[in-house]
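Every protein chain but one is kept in place in this view of the complex.
Moving on to chain A:
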Amino acid sequence: ELKEEFTRILKANNPYAPQNIVRYSFKKRAYKPINYVDQMAIHFSMNGNMILKDSDEGRRQSIKLSTTAAEKAPVETSAVTSEEAEIKDEDSTGDTQAAGEEEGEGSGTAEVAEAVEAVEAVEAEEPAPPRVKEQKLANRFNFIESASRTVNRPMQESACQTDPTPRKDFSATPTQWEIYDAYVEELQKIAMSKMKAKPKAQIAETEDKNKGRKLTPLESQSDDLPTFSDTAKVLERMVDQSGFDDIAQDFKYFEDASDEYRDQQGTLLPLWKFQADKTKRLAVTDISWNPKHKDLFAAGYGSYDFTKQGQGMLLVYTMKNPSFPEYIFSSESGIMCLDFHNDYPYLVAVGFYDGNVAIYNLNKATSQRSHKSSPKSGKHTEPVWQVKWQKDDIENNVNFFSISSDGRIVSWTLVKSGLVHTDIIKLSVEGTTTEGPEGLQLQNPGCGTSFDFHKEIDYLFLVGTEEGKIYKCSKFYSRQFLDVFEAHHMPVDSIRWNPYHMKVFISCSSDWTVKIWDHTIKTPMFIYNLNSAVGDVAWSPYSSTVFAAVTTDGKAHVFDLNINKYEALCTQLVVGKKKYKPTCIQFNPVYPVVIIGDERGHVTSLKLSPNLRKMPKVRR
């Protein structure tokens, strides 16, 4: 293999030159090949700085050199050498090193010529004016390029558009007559409102008118209060209950454990106390639980004192909010009694000290009574001591009975136009007649103080009087009584039928006694002497043998006939001070709570301890 011969031919053409160059010809609009390709290859190229002596630049340079040579003429030899060196220096500025030697040569020849010129110049120097030494020009072409570029962040387009403001259309046609009409209407409105307005507003309006400018906006700002009221109510109750938290807990869960050791005695645990500022002077005359809402009760306020008669109030409280009543109604005369309707739990019948009766509707927002009796419609002439709702009559009108000291028991029916009364019975004191004018025998009207209707026998009811007698009456007999019981020596304050035993009723009186009767028997079955005038007595709804009574010495007595026939299971002081006489007592139909109203306008609620709550065992 080593012996192989490789032939190499040297040619004149450039092996690196392209062999087929094609150029686009715009004239022919096509690519056309170029036949002749340049074969020249440049191996070395160098730019030199030799200038033709006779050109502009050459002449300029020679003049410059000659001036410098003339200045240094006296020192010839060294000067010449220094000149040479200078010249060399001058000329070699800007030269590349590669051309150094050539330049040296060039300068050498120039030097000779310049030396000759210098001699000539020296000769001609003296007469010639001194030449201005030309400033050494800085080489403007010897730049150093230095560039930099900041970072260009990328751009991004971002646009947004706001929502257009809400627009609305409006149109009207103001004309002379329309303007006039509008003014007239406005004036009328102002006149109306002036008549109804309160004095403050009137003064303000007249002031404004005097100024001559009165702004009367037709639009009134909407009142946000109604929407808050429900939430506010709930919040109020929550706050209240958290304030009375321990009491609420007691109410719900506390069971007096010491009852076991107490040998059938019980206690009353005080719970909330309901009172309001407005009723501070008034006595609680009657309380009644709402049949529908078991925590709602109404308390009527008035005064028992004949001399101190003022206004009356009806407050409806709920146990959920002990600090403020739910409803407040006020009246000119003291309220003596009240009753909730069983079927329409928002209707409250109320009897007044001045003999009127009225119906309040809790559904209506006003604080005025919805219906009221008047002297024309046959109100009583004496205080109304008790009112009680009856079943709706044939025409489905609500009606109630009222009893009063003027001896009349009146049935009131609520028809569309108002209250209509019907005298049911006129009480009279038996056996006493007075001589009236012209020898008429007048019956003295007896004074009824309380009554109660039988739960099942509709027409049967009992009436207690101021003389201490209890009459058994029927709705159908207007003059005669079915029976009479010589019950007490003093006015009968309260009569109640037993809710379970249809024959039994209880009566209490200011003669310190509480008596239990069977209405078929003339004499009482039980007599309890409580050492103080008894204000009110009530049967418990959960047991037929439990009842409670309040006395004017501030004590509440709870009896259970099943357990102890002769003594109270519990005798407890329930009102704050001795002078606050309790006036009425009621059991809550559902919870083991009693409420007691007293003469100072307080209503106290108490929880019955377990011993007092024993339900009788069902006998088989």
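Operating definition for what follows: a contact is a pair of C-beta atoms (placed from the backbone, for glycine too) under 8 Å apart; a residue touches a chain by one contact, two chains touch by 3 or more; residues count from 1.
By our rule, contacts and distances are computed from a predicted model.
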Chain excluded from display, named as in UniProt, from "TATA box-binding protein-associated factor RNA polymerase I subunit B", "Prenyltransferase alpha-alpha toroid domain-containing protein", "Dynein light chain" or "Pyruvate dehydrogenase E1 component subunit beta": "Dynein light chain"
Sole contact to the chain not displayed, among A:K168, A:K196, A:K376 or A:K416: A:K168
In chain A, positions touching the absent partner: 165-176, 179-180, 182-184, 186-187, 212-219, 221
